[in-house]
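Submitted below is the structure of interest, expressed as structure tokens.
Just one protein chain is left out here, and the rest sit where they should.
After this line comes chain A, so read on.
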Amino acid sequence: MPRLQWTRATCATLLALVGALSLTACSDDEDNKPDPGGPKVDAGTDAGTETDAGTDAGPTVDTGIPWDGGSAGDFSCEGKTQTTLNFAPGQEEALQDQVNTLVECTTITLAPGTYTFDNAITIRQNGITLVGAGKGAKGEGTGGAQSTVLVFTNAAANSNGLDVVGNRFTVSDLAVWNAKKDAIRVESSTDVVMRRVRTEWEKADNEKNGKYGLYPVKSKYVLIEDCEAYNAADAGIYVGQTQYAVVRNSVAKQNVAGIEIENTQYAYVLGNTAQDNTTGLVVFDLPGNPIRGSDIRVKNNIITGNNRNNFASVAASSSTVSQVPAGTGTFMLASRRVELTGNTWGNNNTVDVAVLSGLTIEPNPALWAAGGLNFASADVYVHGNTFQGGSGDSVDNGNLSPQLRPLGAALAALYAYGETKGSLGVEHLVWDGVDPYGHERTQVNPINICFVENTLPSGTGNVIADLDLVAAGALVAKGNFAGGWALTRHYPADKAEFNCAGFTPALTIGDNIQP
């Protein structure tokens, strides 16, 4: 995944700032020479004229089918022979052999206890249900009388825990422990259910942990509910390149990204808890992917205290989340038609909600061609949420790295200066001000971000920021903090241009799903 690169403020540059403002010293290598070509703020140099004004999500909007959250694909087990296979701890080898010759519509029942595997459980059949005795509790690497734990600690390198391609797949009531790669990967499947499942790695803050916990990808009609995901080195709960997904009543903690909705169309993210991650609950599109994400409803989630240092943020990384500053509650990048309502944000040290252009990670619009030039963010409706406060007061926990986490470094640089001008920290909602690329600055809200009826801490000043990041970042990278800060804009919650009622047509995803 591309690196954020709209600014390459050098460590030396930031150190100057750091020295002046007594921030934590940055720890980058001293040999990062200033870029002779000046700051790389070449975000989409030729995208301006082609970019839609952003107040809608394209010429036609399809709000999707009235999905009730259940099976909606073609494959069904009704009227077919149903087979059940029962296994107990100690029968791992027999289980593996049978898993590779399953007939369709087989239920595999795993008795309570601990199962130890040396390879992935690879399922390539339709209509398979895998059910244990319970997911156990956080920290439990062994099964008990009422839990089934699948242990992959000594499994083959690169292997997933469950690796599934099959329609009508259900996994429930078990835990996957220490998978080498992804704990539960379900790919190219229709009608997928993950229920009361826990994915966990034993060690916290370990970059070598598997990347994803619950990982449905390139799939359709996905339901994740009552699940838990801990210590993933990328995302605990990830829904990617998928159409129609529900993630609800689940818990994601101690991951780099708690819950991640990527290149996905029609997602309903309801009633989850994302705490103690580097970033809590994120929505974005990546370049080069054919699914243009849209119609994402994020409702009644708790997204607080996501301040875990980014443990995937190591040198020579190409992943997106490895570049996210600690303390980012929610960010949306290259996303459109996103509704955020009934959620609670608070104590996210960098920012509660950020809206970013895809050009910040891949400035070449041509590389967004697969998804229909889906780099711009637009139509973000933030209403009826609670902002508890305590956020935006310690960007990236003060642990800044322009190379590894440039967004955090730039935010810190700007707001460190801003504090000297009376800013009280990063606002609850930050927009990078990039889309539509090259828009007139007289346009206050050209991408239709609506921020209404949210509960804010008493005494809140400005709530919304437009960072004009390309221009401001360029100045900051040259050491001109005053000039950079002067380009940014800061608005109170009642700023008229952001007092709007969402977008048309409104989302329907979730309307037919029973709580």
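The criterion applied here is as follows: contacts are C-beta pairs under 8 Å (C-beta built on N, C-alpha and C of every residue); 3 or more make two chains touch, one makes a residue touch a chain; residues count from 1.
Heads up, the rule we're going with is that contacts and distances are computed from a predicted model.
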Name per UniProt, for the chain absent here [options: "Pyruvate dehydrogenase E1 component alpha subunit", "Glutamate ABC transporter substrate-binding protein", "Heme lyase CcmF/NrfE family subunit" or "Cytochrome c domain-containing protein"]: "Cytochrome c domain-containing protein"
Touching residue (missing chain; options A:Thr199, A:Ser319, A:Asn445 or A:Asn462): A:Ser319
Touching the absent chain when the full complex is considered, from A:Cys77, A:Cys105, A:Ile123 or A:Cys450: A:Ile123
Given A:Thr60, A:Thr101, A:Thr442 or A:Thr504, the one touching the chain that is not displayed: A:Thr101
Positions on chain A where the hidden chain makes contact: 1-3, 40, 93-101, 118-120, 122-124, 154, 156-159, 163, 165, 180-181, 188, 207-208, 210-211, 233-234, 286, 288-289, 312-319, 322, 362, 367
